[in-house]
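Scroll down for the structure; my scribbles are underneath it.
Some chains omitted; the rest stay in position.
Order of writing sets the chain letters: A, B and C. Residues in each chain are counted from 1.
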Amino acid sequence: MQPKNDTSFLMISAAIVGASGYSGAELLRLLSLHNDVRIHAVAAHQWIGKRVDELYPVFSGNVDLTFGDINDESFMDADVVFLALPSGTAMSIVPGLLKGRARVVDLGGDFRLKSPQLYEQYYGHSHTAIPVLADAVYGLPELNGPAIRDARLVANPGCYPTSALLPLLPVIKGGIIAPGGITINSLSGVSGAGRSSSADMSFAEINENIRAYKIGRHQHIPEIQAVLESVIGEPVQVSFVPHLVPITRGIYTTIHANLSGSYTDAEIFDCYKSFYRDAAFVRIRTQIPQLKDVLYTNYCDIFCSIERRTNQLIMVSVIDNLVKGAAGQAIQNMNIMSGYPEASGLKGKENHQQ
Amino acid sequence: MQPKNDTSFLMISAAIVGASGYSGAELLRLLSLHNDVRIHAVAAHQWIGKRVDELYPVFSGNVDLTFGDINDESFMDADVVFLALPSGTAMSIVPGLLKGRARVVDLGGDFRLKSPQLYEQYYGHSHTAIPVLADAVYGLPELNGPAIRDARLVANPGCYPTSALLPLLPVIKGGIIAPGGITINSLSGVSGAGRSSSADMSFAEINENIRAYKIGRHQHIPEIQAVLESVIGEPVQVSFVPHLVPITRGIYTTIHANLSGSYTDAEIFDCYKSFYRDAAFVRIRTQIPQLKDVLYTNYCDIFCSIERRTNQLIMVSVIDNLVKGAAGQAIQNMNIMSGYPEASGLKGKENHQQ
Amino acid sequence: MQPKNDTSFLMISAAIVGASGYSGAELLRLLSLHNDVRIHAVAAHQWIGKRVDELYPVFSGNVDLTFGDINDESFMDADVVFLALPSGTAMSIVPGLLKGRARVVDLGGDFRLKSPQLYEQYYGHSHTAIPVLADAVYGLPELNGPAIRDARLVANPGCYPTSALLPLLPVIKGGIIAPGGITINSLSGVSGAGRSSSADMSFAEINENIRAYKIGRHQHIPEIQAVLESVIGEPVQVSFVPHLVPITRGIYTTIHANLSGSYTDAEIFDCYKSFYRDAAFVRIRTQIPQLKDVLYTNYCDIFCSIERRTNQLIMVSVIDNLVKGAAGQAIQNMNIMSGYPEASGLKGKENHQQ
């Protein structure tokens, strides 16, 4: 084992606020495996003073931390603060944090939409940190890498938008699909809903069951549309239906879009390959992917198929909602912000050896 | 309840060929609860001579039968013969059966498509009983009740087509949706794939996993299109993606279609209510249904929602693939063919008392 | 089938208090299929005025009832009142109910233990209806059939005790196993814990997980011991460990006991066969049973095996915790109390034809 002393002054000091939810716990798991990170402090308002490994015995022996309070000054000292909080909470904390030296990655939805009107319409409460909105960079590394590098505040994308945007971006930007009539159906595991004590999320209600929800009014609809519109500079229309299925982790997204002309399989494959030439975590597949191909990884696997009969492009993507859809992408953003290789701590050793 | 003494000589004598698969076992379960049916004989070529309750201990004490051979003459004596066989097998048996007195309900796909060309294209082998195709009635009772009554051979609909046609029929017939650009995404439990010894269907491969399959080439695509086209007399274009999710039973189908004009919620609700006025097993819901609302029942629950932003109609339907999608619908057809109330043996006692 | 006209005035009028939990819903499901029962009234204090099929859409079209209040006089008019309530609640209601004409089946634990001291020790609160304890009959039909027939108040057995007592009773009564050193390990689905909004019971916490709980202090320990002691008239020592596994329904119980001497397989098989000669719902199996052999039925399947190496008897039993472990057994008790065949409404049609 190599002496750590030589490089430790370069280690990233990270803090997590909202560390007791599923995204927060996944941040803990991944950061505790990251050779270049020291977890500095963790906060969870309902567990102050409790050891992390009491709440999560799986970390016993690997994570030696106690939940603290967000107001502890240690959070101001961190290089990077991750926020994994319910919508509406981050916007009350971020302005204060930004007065200090820390850079912030917000895993929630408070800074993803540039429009306070859309925020209020879809989130159901008004935005209280409007001046900060302009500073937030949408943290999809495959789209915004350079801006993320310099950002003080990164708005980590939603899990569904991550799964929908990665397959859509190359073909909408390339003009291959029409910007209207895009239909997105997503199947999600329950961890996406957070650590819940609702009877609706109990095992007996979820097991052997499926349900669609928030049809036509999910807060990720304006997020998907806004990003696509920013890329092509014209209006985009997507219809999105999320479904809850009895799995713990993962999102499976199937998208139908109208082709703008006549394309060969090779042309479309090349479009994807070219767009993601330098992407560390997008794999263009030639077979229909399964969810398990990406579980516990930061990959998004993408497949597409031309349906000649209807002249549509059918796209499929799979991600782990807690990794590429939340904590993993947040760490990918942290790596970029800190000048480390994008994949540090997120892949096997091969990637560290580059 | 009718006095049983008077009518017992009128009990339906039923036989099942292919009784060892999941649809066959579900037929056994439902028929063993049906007061007007006597199970006459069951065949399963790999289990000849074995008692049914040895293979399915759950039936011990309730079903006193032994698997026989399809060539036993008892099958010719039955009033109704149910076929629950792999595709390609029924068409070798049906012509012989029809020479006898029995009426046949085929739960497989051999007689659903009128076009032998489409059959060969989608099933991958040629049709060997083409003369019989013209006699087969498509057994969707909500569409073809009178024809089913007089049929010698009923082609029980596929599970996916049942879940897609029931929400589509009223609005496509009413001109409310356009006949092109219909997108169907279905999530299915694994029992739909039959009793399998494939490693792909093992628990470790299905659990915590999702996969789409047969994108653009599933054999239920021409079935759905042909039925819709027969109703409106013009071409219909549907795109269909089936997904396998880790549940045992059930199909959840979400459909997007373009509205042909501007409609109110009430107009569309009335269209459904009117179309299914006399349907015993279709429930028009005002909340998004869950799969568990229909499990172990013969109901299809339907919900729809207008999405003003995209001017689409989003429809959701749920069925139990082994009941309304297979065995239950087959018994519903048997009831109609035999002059019994459609719901006999398929609902609680309230329905028998009508 | 009896001519219904003659007996319809004899239909049992049933009421359910606590109808919104899983046991209550299962009572609704089974009673709605029972030809000799009319559901008179249902109560659920948090849902007063709400239609049953709004809370449970699966009943839509089959159950036409609205949740009422326990104080409605209709509950006093019922022939049989089922109580499916949290422990401690039934004992405040039962004394009042018994002043009326109704007979009561309590699915909870308040009247199972004759000893108020043991009740307080294991349930954690004192008993407030001690005078009624003497009138309560322990409702295990295979043990107490005649007493149940005449009881005003039946204490329906716990789910774990049902699964443990049925395999133990014949061999402990027959002196085949020793009354000490009995080890019971049970695996239970989550519906046994009731309709829960606890985060511990959420899908993400139960799925892909197992946990033992209440080791050495579960309230079903004194229940099992007391029944066995009442049968053999001497002290019995059992150790019991319940485990929660990721299934919705069912209990799988494995029991180790020391053989009192040397027995043949046939002797022990005969002991069981003889003990359960007239039992409608106990099946003695010659192969290791699976849980699915009994799901959605009122059966208890029992298997046993002599382990020569250790001179132990290893017993396995399986039940559906919501049926034989709760609602089904309660209806079995109702049938006995009302003079109907024990299996009425609980088996397929074969059993009604006796």
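By definition in this document, a contact is a pair of C-beta atoms (placed from the backbone, for glycine too) under 8 Å apart; a residue touches a chain by one contact, two chains touch by 3 or more.
Quantities reported herein were computed from a predicted structural model and do not represent experimental measurements.
*Asks:* Total copies in the full assembly, please; the file places 3 of them.
*Replies:* For the whole complex in this structure, the answer is 4 copies.
Everything below uses one rule, namely that only the chains that are shown with their structure count from here on.
*Asks:* Of all chains present, which has the mean Cα position farthest from that of chain B?
*Replies:* A
*Asks:* Of the chains present, which has its C-alpha mean closest to the combined C-alpha mean?
*Replies:* Closest chain centre to the overall C-alpha centroid: B.
*Asks:* When the C-alpha atoms of chain B and chain C are each averaged to a single point, how far apart are the two points in Å?
*Replies:* 36
*Asks:* Residues of chain B touching 2+ other chains?
*Replies:* In chain B, the residues touching two or more other chains are 208, 289-290, 292, 295.
*Asks:* Looking at the complex, which residues from chain C come into contact with chain B?
*Replies:* 1, 3-5, 32-35, 57-58, 60-64, 208, 283, 285, 287, 289-290, 292-297, 299, 301, 347-351
*Asks:* What residues on chain C touch chain A, complex-wise?
*Replies:* So the residues of chain C touching chain A come out as 22, 189-191, 195-199, 201-208, 246-248.
*Asks:* Mind listing the chain A positions that touch chain B in their complex?
*Replies:* 180-181, 183, 185, 187, 205, 208-213, 215-216, 237-239, 241, 243, 245-250, 252, 254, 256, 258, 288-292, 295, 305, 307, 309-310, 312, 314, 316, 318
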